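For reference, the structure discussed in these notes is given below.
Some chains have been omitted; the remaining ones sit where they do in the full complex.
Letters A and B mark the chains in the order given here, with residues in each chain numbered from 1 onward.
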Amino acid sequence: MPIDPRFYRPQGALDTAELASRLGLDAAGLPEVSVTSLGSLDSALPGDLCFFDGSIKAWSDHQREGTVCLVREDQDWSNVQADGHIQVADPRVSYFQIADDWVTDERHENAPPIIHPDAEIADSAVISNGAAIGAGARIEPFVYVGPGVQIGKGTKIGSHTSIRFSLIGDGVKILAGARLGEDGFGLIPGEGHLKDLPHFGRVILQDGVTLGANCSVDRGLLGDTILGEHTKIDNQCHIGHNTVVGRNVIIVAYGGISGSVEIGDNAQLGGRVGVADHVTIGEGARIAAGSGLRRDVPAGETWGGYPATPISDWHREVVWLKKQAKRKAAK
Amino acid sequence: MPIDPRFYRPQGALDTAELASRLGLDAAGLPEVSVTSLGSLDSALPGDLCFFDGSIKAWSDHQREGTVCLVREDQDWSNVQADGHIQVADPRVSYFQIADDWVTDERHENAPPIIHPDAEIADSAVISNGAAIGAGARIEPFVYVGPGVQIGKGTKIGSHTSIRFSLIGDGVKILAGARLGEDGFGLIPGEGHLKDLPHFGRVILQDGVTLGANCSVDRGLLGDTILGEHTKIDNQCHIGHNTVVGRNVIIVAYGGISGSVEIGDNAQLGGRVGVADHVTIGEGARIAAGSGLRRDVPAGETWGGYPATPISDWHREVVWLKKQAKRKAAK
């Protein structure tokens, strides 16, 4: 899937000569290609530029017809049938360098926002071009709705909220001061120092979601950050880029979900639960307040502690330690 | 005490026929009543609609003359003298369904705000109808003051702050980006999915309170969320609905206080202390930074740890564990 044209605009197509020039390569050795958008490897379509920085052994699953893929030059690709490969030293770094120069935010210059006459918009709110606001929506003072953002029917956006690169469903409630669609936290090595990864994804809030005051939901790096239907999130929570939260999930205050996490339907996270990158929490799992989660939690289980373990283990450890330390002190 | 008419407006009185219709009951079996406002059981006045979803054994303390109380139909109320009882399957759910339809936010349509000539209001601030701002108050850019909000003398409201359903005393200082009076985090089962509880309470900040940047203080469900005189709260803290904090209390950054907590005068909470629902912290108690508190703390005690215990126990456990694990490793 290419990046969403409601939010991003590649500056024309890139042909072989142009790609070679941007990559500092000799065009003579490259395949004849043309790319028109960015994609991530697992969903790239013809015309998308993508990258693969894994081992060649893991490649087969990912082959895509008609895409152009930056791959590692330190591997032998001669036996792989992949017409659109371009070998570079660091595919990830090269990919985002090209993307950063080539793709700009779509500003919808001549397309004023479309606001349903039944929507209630505070005078001080700023609704950008290309945005659309549904019937019965209510937008409070000092809300900023960025270019191309879609807001569904009956959705209420609290004061001082900012919404960019986002698709918001019907009957959603966002409390004051929430931040949707900001850049995620990703870094690449730059010229002797850290550099931010540019982001080209979206935030999607499905119908009936509630998001608390002063929360932040970062947009995906290439794909989407998603909150499923009727999921309820308390104040001061943070949802990292590319995280996918299921339906009817509860996340209590200060829940801090890192990037690329998956949380199943009906899961419940107590206050101040931290979840590391790429962790999966199964359907209906429950995580005790204050836990720090670094491993996957199977569906239906209850975990707790720092680092988190199945809750019976944690309770046993807490009780046993208390008893032992007390006995020692009594001697 | 009925809900505050400065913030909420019931849409006319509800008589027996109307209540029966909204509850899906037969009016014939119901007492002749009329309600004009909402109240919580422990402070309801005549004309208030309230609910009681506890066991009938706990009822006697709560009886109120002239109120109408939704109670559980799975108990035998025949021996209880309570003229205004209406039996329903789930009193809590029925109560908030009626309330949500019946009571709307008071917008003070024809009452421009009253601003003292000595108050300093930034041009970009939005002060709603029905609000009042005292002498010497200072309201910074992009502040939103909701309908009916009262702000005392010499109080300073930092930029980008939102204040709704709140009464703010004299000499209060609120730093930038704080959120006062948003909905608390309460859920009821809906039609196959989670639903938010509507809130009808207030936030009260007494004289001399300081509230840090990007904090959130949710309003009460029916009663008040209160910060007592000269209580000082650092940045990024969250105070849940119906929590009552005493005077001269210190809460350091990221303090996360759940709903219906009570904190006594002069208590001190270190950074990142989490407190579970309905916990009581006694006067002058001290809680170490990073603690997770699930039990009541007696006045004057010092607690720490996750989960928190008296601090001498915690220190003993930390030291003992360190020694044992090191000894084992040395073998």
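Basically, contacts are C-beta pairs under 8 Å (C-beta built on N, C-alpha and C of every residue); 3 or more make two chains touch, one makes a residue touch a chain.
Note that the coordinates shown come from a computational prediction; the quantities given were computed from them, not determined experimentally.
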**Request:** Since every chain is the same sequence and 2 are placed, give me the total copy number for this complex.
**Result:** 3
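The rule is simple: only the chains that are shown with their structure count from here on.
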**Asked** Could you state the distance in Å from the CA-based centre of chain A to that of chain B?
**Response** 33
**Prompt:** Across the complex, what residues on chain B touch chain A?
**Reply:** 124, 126, 142, 144, 160, 162, 177, 179, 182-183, 185, 187, 190, 193-196, 214, 216, 218, 236, 238, 240, 254, 256, 258, 272, 274, 276, 292, 294, 306-307, 309, 313, 316-317, 319-321, 324
**Request:** Can you check the complex and tell me which residues of chain A touch chain B?
**Result:** 122, 124, 140-142, 158-160, 173, 175-177, 208, 210, 212-214, 229-232, 234-236, 247-248, 250, 252-254, 271-272, 289-290, 306, 318, 321-322, 324-326, 328-329
